[in-house]
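Note that one protein chain of the assembly has been removed; the remaining protein chains are unaltered in position.
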Amino acid sequence: MTRLLRRTTTARSTEPATDGGEAPEQPEETAVATTRTPAVATTRTPAVAAAEAPGDAAPEAPGGATTLVEGEPEATDGDAEVPVRSFPATWQKAALVSAVAALLLAGSAFFHGAHQLTSTSSARNHALTDAGATARVGGDVGEGLARIFSYTPASDDAVERSAGTVLAGRAARQYADLFAQVRAKLVEQRITLSTQTVRTGVIELDEDSARLLVFLDQTSRRDDARQDEPTATSAAAQLTVTAKFQGERWLIVDIKAR
Amino acid sequence: MRRGRILGAGALVVALGFCGTGAWTYAQARTDEGLAFSRERDTALAEGRDRLTVLNSLDASTREHAAAGIRAWRDASTGPLRTELGRTTPAVGASARATVTEAALTALDTRAGTAKLIATVRVDVTPRGGGAATTDRKRLEAVLTRTGEDTWRVAALSAVPVAGAEENEDE
Partner (left out) sequence: MTRPVRTPAGIRPALAVALVLTLAAGASAAWAGRDWYAAAHDDSAAYAVQRDEALAAGEQAVQNLNTLDHKRVEQGLDLWESSTTGALHEQLVEGRKEFTGQVRAARTVTTARVLSGAVTELDDRAGRARLLVALRITVTTPDSKSTDKDSRMLGELTRTDGHWKLSALGQAPVGGTAVG
């Protein structure tokens, strides 16, 4: 009877050592153990009795004692049983570790793949993909260019001031230089320049910088007092414009004629 | 030992979660409509640039070259433009070589497979029999139609003149 008890307790205490699906098998083992007990008892009495004595006192049997008690009864039912009990422990561990490693590897590969897809230059360019932002930058830039390149003889100061709200960086410097050069001539010859943006296309667009291609129609009229009718000349202009988003508006930072 | 088992199970669950999240993120990226749209935009733009380069170039030094050039034009076009170009007869004359200096899409409809493009083109014209080349700058707008998986062809091509009536290009 005590041996019966002994077998059950050892079976239970060995559970943690062998991780995984040992639990459902426990009743089986104990059942097996119970059937074996009578047969074992007769042959192993001295050894078992010796192991039992300290075991009885402490229900939580130390590892060594349990293995000793475990190993011996199994040996009677065939040598193949011994490897099954001790190999699965490490085999299961290896399976678990490799499963975890495989999953982590697969997960990393997926994340890497996703990152590759979302960080191509095509993905970082929001032109046309973000319809609202595209319309916004096209509108701001087109409007800005029309404003800074339209002036009447009387409004040259106003135009220069508005250039501050439209231009920044290199474009602002270039414009200031250009304007300084032609200003006197414009006022003297009473030239009216009117610019209209006829086409805008966004080449590149991200959160705060953009590149556009703009077609402008420019008409200059000369109010010459000597002539009866003002002469008008029209010209087409094509510009590649680089813009930066600053202070809730798109500002033009570079202009290149095409 | 029990703690070891719990740790093991926990590690497995975490790894499963990680793998699942990774798979989901990847699936999202693969099926993302915005990314696919961006890729198609870049394809259409690249194709448009190439087609415009062809349509604005012609080697008319010999009759054979001119005929080959017009065949290349027809290959780069589709729809009404292609029909129109079919009526062009090869003749010997000045040769033109075009470079697209800048181009941008102004509209893209992936459902209908159409796109609108504006471009600035620099054309170097060499008169027949050699001589100094003259450079001309054009501003064009084109309508592209998707004729294959990643293939876009020009269905309409016109210059953008200054504040005047629209004219169609006939080369």
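Per-chain numbering from 1; labels A and B assigned in written order.
Basically, a residue touches a chain if its C-beta (ideal position, glycine included) is under 8 Å from a C-beta of that chain, and two chains touch if they have at least 3 such contacts.
Nothing here was measured: the structure is a model prediction, and the numbers come from that model.
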Legend entry - Absent-chain contact - pick from B:61, B:110 or B:126: B:110
Legend entry - Touching the absent chain when the full complex is considered, from B:6, B:27 or B:163: B:27
Inset, instruction - Go through subunit B and note every residue touching the omitted chain. - result: 12, 16, 19-20, 23-24, 27, 31, 37, 107-112, 166, 168
Inset, instruction - Could you please point out the subunit A residues that touch the chain left off the display? - result: 18-22, 25, 28-29, 32, 77-78, 80-81, 84-85, 87-88, 91-92, 95-96, 99, 103, 128, 131
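Assume only the chains that are shown with their structure count from here on.
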Legend entry - Parts of subunit B lying in touch with subunit A, wherever the complex brings them together: 1-2, 4-5, 8, 11-12, 15-16, 18-23, 25-26, 28-30, 32, 34-35, 37-39, 41-42, 101-108, 117-120, 137, 139, 141, 160-163
Inset, instruction - Over in the complex, which subunit A residues touch subunit B? Could you list them? - result: 15-17, 19-20, 93, 96, 99-101, 103-104, 106-111, 113-114, 117-118, 122-123, 125-129, 196, 198-203, 212-213, 215, 217, 219, 234-236, 238, 240, 258
